[in-house]
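Only one protein chain is missing; all other protein chains are in place.
To keep things simple, chains are lettered A, B and C as they appear, and every chain counts its residues starting from 1.
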Amino acid sequence: MTTDTPTSPARRRRVAVLGATGAVGQSFVRLLANHPWFELAELAASERSAGKSYAEAARWIGGDPLPASVAGMQVLPCDPGAITADIVFSALDSSAAEDAEPAFARAGKTVLTNAKNYRMDPDVPLVIAEVNPQHLSILDAQRKARGWSGAIVANGNCAAIVASLPLAPIHERFGITKVVTMTMQAVSGAGYPGVPSLDILGNVIPYIKDEEPKIEVEMQKFLGSVSGGTIQHAGFLVSAHANRVPVEHGHTVCMSIELESRVEAAEVERAIAEWRGAEEARGLPSSPERALLLSDQPDQPQPRRQVNTGHGMTVVVGRVRADPIFTVKLVAMGHNVIRGAAGASVLNAELMVRRGLLGDR
Amino acid sequence: MTTDTPTSPARRRRVAVLGATGAVGQSFVRLLANHPWFELAELAASERSAGKSYAEAARWIGGDPLPASVAGMQVLPCDPGAITADIVFSALDSSAAEDAEPAFARAGKTVLTNAKNYRMDPDVPLVIAEVNPQHLSILDAQRKARGWSGAIVANGNCAAIVASLPLAPIHERFGITKVVTMTMQAVSGAGYPGVPSLDILGNVIPYIKDEEPKIEVEMQKFLGSVSGGTIQHAGFLVSAHANRVPVEHGHTVCMSIELESRVEAAEVERAIAEWRGAEEARGLPSSPERALLLSDQPDQPQPRRQVNTGHGMTVVVGRVRADPIFTVKLVAMGHNVIRGAAGASVLNAELMVRRGLLGDR
Amino acid sequence: MTTDTPTSPARRRRVAVLGATGAVGQSFVRLLANHPWFELAELAASERSAGKSYAEAARWIGGDPLPASVAGMQVLPCDPGAITADIVFSALDSSAAEDAEPAFARAGKTVLTNAKNYRMDPDVPLVIAEVNPQHLSILDAQRKARGWSGAIVANGNCAAIVASLPLAPIHERFGITKVVTMTMQAVSGAGYPGVPSLDILGNVIPYIKDEEPKIEVEMQKFLGSVSGGTIQHAGFLVSAHANRVPVEHGHTVCMSIELESRVEAAEVERAIAEWRGAEEARGLPSSPERALLLSDQPDQPQPRRQVNTGHGMTVVVGRVRADPIFTVKLVAMGHNVIRGAAGASVLNAELMVRRGLLGDR
Partner (left out) sequence: MTTDTPTSPARRRRVAVLGATGAVGQSFVRLLANHPWFELAELAASERSAGKSYAEAARWIGGDPLPASVAGMQVLPCDPGAITADIVFSALDSSAAEDAEPAFARAGKTVLTNAKNYRMDPDVPLVIAEVNPQHLSILDAQRKARGWSGAIVANGNCAAIVASLPLAPIHERFGITKVVTMTMQAVSGAGYPGVPSLDILGNVIPYIKDEEPKIEVEMQKFLGSVSGGTIQHAGFLVSAHANRVPVEHGHTVCMSIELESRVEAAEVERAIAEWRGAEEARGLPSSPERALLLSDQPDQPQPRRQVNTGHGMTVVVGRVRADPIFTVKLVAMGHNVIRGAAGASVLNAELMVRRGLLGDR
């Protein structure tokens, strides 16, 4: 991540991670351990882990060593009373998130969540910083409706994020009417221990529980607009096919896209190549140099080779070509744990700091 | 393969395999070594191999031992003058097939080919035995037009075969208008040595050279009709996305299908479950009990687990469900080397024997 | 499995499987569903599964369909009072086996166990049918010492079995003094769900908990002798290195072996090639044609290609060559779930039937 940030706030804000021991939780720890704007002050996890040191509680699954500054931190329970930080990154699974996340919001915390529970609530912004930062404007309505002093901000399903990023400039310029989306998703998307090796070695599983409806509806929400304090979903239709493949990190997505009118593939390519995303999302500590990178190689993007582009925050796009049924087809690939989960939340939090949505503390 | 075949011809016909040392060639050897109707009489390969014993010339890549009856056979050159058999299975690559296959046909041989060269010629039948056996009727026109005493019969791209089989009953009953097809193809589809492990271990390659146009057009030809001695391609549109995945054998295909009118997924499921394919293709030595098997498991078909269903001749279909854009979507999976190549050719030859198209010798 | 067995007993004996829902339990179900000598009468598993149908309780992980005769059987609790069969195959994990197995033996059942708990007890025979059937003779002592009417017979760690089989003829003819053993073990050895894909995809884990001491001592027990009603461990030294590799089934073992005197590699090869194992273990329903198969290919044995040799009951041996430090080195590979677990137990039970150790027929 870029550490030289012209807009750096005066002092580092204290943050907590909920569900800190799992795969996404560990990714949060990695991204926040030396963050220029945030101080990783507290780690929380399930009852089973609470009270242990983080080094004891978490089975660290990266190749990098567990950051020394974090190893000795005591794991706290996922309870608003136990957490003093006001900014809370949640990697809780949906059963734990169901009650915990509203409790934190009620207690005045801003919860940046990866759980699926509240994503589709009309008053919960589902945000990709470069794509729809304006959706954050509904937080006032959320607070009012729910009587919260805090808030919940969601960042969506990992495959939906990877698919939506390249659609943003296309929808903006040409208007999308239909998208058939077929994913080949990495095993890290299922967390740890996640997918048993006996199920996936040398295999493809053409099914991920509950995934396709999430992809279909979240893509419409990400690319929707705000009006009158509520989010209008984009009007295009989506059909998703979700598959698990024996890849460690990186979701690959094939898409056939129908546009409002006839457009050449080269124009779509140019729209992707030129896009920089929302101006307010640029130059943040976690912003990649480019949110979208257009590859000119015929056989790219490839997850094993390109997943770390832009420190895992860049979605690589390739094979933009005419579609015999719709208008264009293309392939997109991005890091599901970083761009699709923890990194997305952190970038959203940075955006909220810049917008003054996290207080001026 | 079933060896008890009520319609068994009076005596075994002598057959040859061209390109016998490669991956598909080896599959032919395996399927023909103890075939009830065919006697594997001759093996031919490139100059480099000619003159050697088959055991020396071929790097046998299966787990099963090289059939003893074949090990000592001398490899012949791919030259019609060197081959006495009248039925010739060709596993030649396209550069070798270009001249050799017409030369064999001119010399009176019936060539059952896996090469791409002549598949799309209007007078060359492209046949899946259970789907379009009536396409063989254009052979007369082929012989007349080309002045051949022999013939070329093709069996198509492996992914196109796997995709077309489940579409056959759907098109027959409901009429298909559009299909978006995304494949996840096994490495054996690229032959041997084929895909370098450095390229595919833990990776997905969203590109296979020249594959997508083949899939798109061959699906239309397979499901086309014969009229006036020529084949009319099916009128539906196809858009294909071809991907390589780290799977040994078995191509998995996701499809979104638009039908002529609104149809429930359950009706499509029933059409697949009930289908038995052309009557004349049943009960042949290589016929599987069912050409299509409908799985009721939510996470099937899976290549590593089900690729050998029906001795590799059955395409397993699952996840038939409504499509938010088109009418239905589903997943199909079949063995690319057997159902998609060598086994398909052998079944076609058996069909031709039954039809009396291979002489009454 | 061979079904034509000259020594077939007059009637099929009723058998039960404990721990029937796990990976080894499923392998038992597969091997016993149509067994000529045994009738699979009862399935037992943990509290969680008891009362459900087997189809509901077990997540069937093979590519083959769950045998119809078994799908509807009700899962029973692992309690001797609930089981009427006198022959009990145990796939329980060690925590469940600790109390349950002696309870079954006390209740008069013969328990053929895969658990590690009692393997090293001096009065428990640890048997590979072809290698040390004579160890069964200590069962009298076991019954007397423990006051059991039943018995426990163990079949050892999967890697130890694969390693010990090729050592049997070598030790018999030449006398082994030292063995360094290095394993590359398949993921199915850890059961299901077992090894997380995130841990093993594209990786090697040079460690398997508690595995090395088991291999070291069990090899000595398998190749030991019986004298005075007790088993004398073989006197050779063993050093084991256990590794997990991304292979589905099949443990591969490299060994450097020191013999009592100088012996040519060719003589060792001949001893392996000629060996047929104990005469009483031949021709049983689960006996492979050969317990050891010597490959003459320079790059064999290989798990993915050869694991099913002899229906998974044959250990394939290759690369027998001189060792610069000891006498010879070689590579052995066998199916860890079949030869190394369920198949080994079934073969042991067949041997006991033949020996009249399972009551009169």
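Methods note: contacts are C-beta pairs under 8 Å (C-beta built on N, C-alpha and C of every residue); 3 or more make two chains touch, one makes a residue touch a chain.
Model, not experiment: these values are computed from the prediction.
Touching the missing chain, out of C:S53, C:S137 or C:N243, is residue C:N243. Interface note: of B:A71, B:L201 or B:A265, the residue touching the hidden chain in the full complex is B:L201.
Within the complete assembly, C:V331 is the residue of C:A23, C:L43, C:A291 or C:V331 that touches the hidden chain. The missing chain, though absent from the display, is touched by one residue of C:D121, C:E216 or C:E267; that residue is C:E216. Within the complete assembly, residues 178, 180, 182, 184, 201-207, 216, 237-239, 241, 243, 245-248, 252, 254, 256, 298-305, 318-319, 323-326, 329, 331, 333 of subunit C touch the chain that is not shown.
Although one chain is hidden here, its contacts on subunit B can still be listed: residues 23, 61, 187-188, 192-202, 246-248. Annotation for subunit A: contacts to the undisplayed chain at residues 62-63, 201-202, 248, 302, 304-309.
Going forward, only the chains that are shown with their structure count from here on.
Listed by label, the chains that touch subunit A and also subunit B are C.
For this pair, subunit B with subunit C, the centres built from the Cα atoms lie 41 Å apart.
Averaged C-alpha coordinates put the centre of subunit A at 48 Å from the centre of subunit C.
Touching of two or more other chains is recorded for residues 201-202, 246-248 of subunit A.
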